[in-house]
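One chain of protein is taken out of this complex; the other chains stay put.
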């Protein structure tokens, strides 16, 4: 049994990690760490988990690392670095669900997150934890920078096109719609039920912190600079992201050829579902699962491709993707513990 | 034009008061007072009211009273008292949407709200602002204790029965379901969209502060002590209360006779709609309005009457009821400014 | 591996059965039967299940029975009877999620469902599939009448009190609030998103078909006639039932004694969670699971006990309870395939 710990276990992503790891056949959950909730039982923090025997503790990074084979960090940016240093020193693995280890370049991180990076020497060995793109490196990694929710949906929507060199000019637009859980479990009146029901609204227009991550990965795949215009929106749902991605395709492609790129690229992926022509992905069909559903449309007159992807932002966009990475890192069946079907309705 | 001011104008009830008073044909809104938001424009506090020219200020009770004919106080308990003293001194009218002036007995207030009452001498002249019950006194009053949202729905559901002496033993059960806006505009993670969507849950079982108000008014109507067992529930809606009220009826009544009591009692009430047999009230049919919809069922085998009432907790349960009281106090058409139809769907 | 089939597999309960049975370690899902959707792939009927290889067929009861060890019938009342006859003839097991086999007395069924019962001779051997009450009989049964969603929540809320003889007069009130999925997957404008969002409303007052089932089981537990006044309400949620149950307790009981009855009665039940004093169950904490959460309050002044129970109507109220019964019938671990934790948020 792999011993796992969760840091920042009291948020929504933390709760989803607990849900998945508790029933994972190869994992024993040994540490739940939370500064705020130290001393509380799990049922006090998550009514849904009443009856489980876990207790929240506050431990030092060294203590946590010593009790685990892998640490999941589901905390605000800046927190994972100290745990990574401890994990590195002890030769243990760490999966950060925040941004601290997503960037190859510490300067980029510092510029967007306005925080100095305390361990840039660990970045070279860290791997961006998107299995469909970096499976081999993940298998060897000690530290994973688990992708952001929006980037997961956008990179998977474009990878087959960008890798094939089909996209003109390296310019894409991603118009994303996200459920509210992406904002975390905050005491902020702006996230009140009454403020967000019946509300649809963009935010962070042109300035969202997921932009550099999207551009880094697409640029790597393309081999040349990709510029992404990214417009996230809040929609009145708890879970789910739909990203509607617009790109312009070089001459010579038909819808059939474009769909063929996706079919071929993802044919062995257990968690990517390419949707039949005429249908489109929706958030409800992936809720609670690790699936990413993808549709492809093409307007030949303007050479515009419209790729739509749907994920559960707490699933493939966070917790279950992190577990998928763990499975790969430890040589387990890749679907272990995350093969649960979406909850519908 | 009547000059009106709103204290605590930045909450949900305050916003609803502004919405109604701004379009009221006989009212000029002269003061919006808020400690937290002093200096802000209305559009910063309520996006929906962008473009209106109001500004939030922080004024003393004396200043507010001097600029208005009537002050609405939409603030937590304890706040209205100081404004009432100022209004009383200046001979102006005050409508408190909180509990400070709902009780005839200061001791009851202090016992349930754990706060000393600073002006018990004003209670005798204050009127419980439920027009269907106290219309004549409201017309004469200087100070109104506007009813709580739950009590409005429950007292209106029972008044015809209790007044007729039809209820056995003075014992009733009120099982109420409320939208979330009743909890106010709070920075508390427990009220986050993600926590309350798909959530139905009782709270304050046996201990809710609306109990003494319900019992006071029903006891007055009955002429003998009425005991109320009250179980409020949160449901995942913004606006609306449905109260399902159970009472036991003395021998001799049929459903027809019972319905007759309601039809007769409310036949001239512009805001009470008695629902046809076989149908039942719902919150959506009263949203944004001052209506109270009521149905009556009777189980002859156990002599149990089931009265169901529906109101908009921010409307008939708070703001539009306060405006209805104002209309009566100033001799205006009772429906002025609050005749808007429910928003559907 | 146990071969299982689902009749009426295209509805919400059918979908939940597929979700659970597909990942059940001891089950092979061999037949999905649907008249309406015969010939369709599973992904066409449930977008969430895209990628699975099941196909909907239309088979005769005999054919289905011949391909399965157990048939689940998730269809309107009246449908299960023909499958039961076939199962009985072939010596196979059947679990009906409808009402056809819930009643000991065919007359009661015919009176409430306005349908003749075609196989009353099978009723004597059928067992009401509430494991916490009838575990031993379930283990021996060939035919299970899986309980209704509301009755599950209400019977579990009262069983410890009724069995102990603590309830006065055999009269109880159950005020229930249900998510919309209980109404099924209907093409009816009354169930449109726009009609039900922000809507809370009672229905079926005094006449709901779950009344005889509640009374039958409580009467059996009490050993004397129990009369139930039942008021169901729709609330704007997909899944979940909260039942607020009022009963009157004989002299001599304190809250502590009453809570003791529950603690003792359910101490070994894997799916019943007794909530700590001061907290109350909510639907969100049981979503997607087989849990039933229960709280107990007591008003000594009126000897009224208020028991609140929460279940997922598609889970413990339907599909996962049916799987729990199957587990018991086949001697499997009782929690097999239904130990998944609730999805939160």
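Order of writing sets the chain letters: A, B and C. Residues in each chain are counted from 1.
As a working rule, a contact is a pair of C-beta atoms (placed from the backbone, for glycine too) under 8 Å apart; a residue touches a chain by one contact, two chains touch by 3 or more.
Since the structure is predicted, the reported quantities are computational estimates derived from the model, not experimental observations.
Only one of B:172, B:249 or B:275 touches the chain withheld from this view, namely B:275. For the chain left out of this panel, the touching residue among C:181, C:290 or C:304 is C:181.
Within the full complex, the residue among C:5, C:43, C:236 or C:281 touching the omitted chain is C:236. Only one of the listed residues, B:68, B:153 or B:181, touches the absent chain: B:181. The chain not shown here touches chain C at positions 12, 180-181, 185-189, 191-198, 236, 238. With the whole complex as reference, residues 171, 173, 175, 177, 179, 194-195, 197-203, 205-206, 227, 229, 231, 233, 235-240, 242, 244, 246, 280-284, 287, 295, 297, 299, 301-302, 304, 306, 308, 310, 345 of chain A touch the missing chain. Across the interface with the omitted chain, chain B contributes residues 12, 15, 19, 22-23, 46-52, 181, 238-239, 273, 275, 279, 282, 284-289, 291, 293, 339-345.
As a working rule, only the chains that are shown with their structure count from here on.
When chain centres are taken as C-alpha averages, the shortest distance to the whole-protein C-alpha average belongs to C.
Shared numbers divided by all numbers used gives the overlap of an interface; between chain A and chain C this overlap exceeds half, so the copies present the same residues. Chain C has its Cα centroid 39 Å from the Cα centroid of chain B.
With centres taken as mean Cα positions, chain C sits 37 Å from chain A.
Among the residues of chain C, those touching two or more other chains are numbered 238-239, 282, 284, 287, 345.
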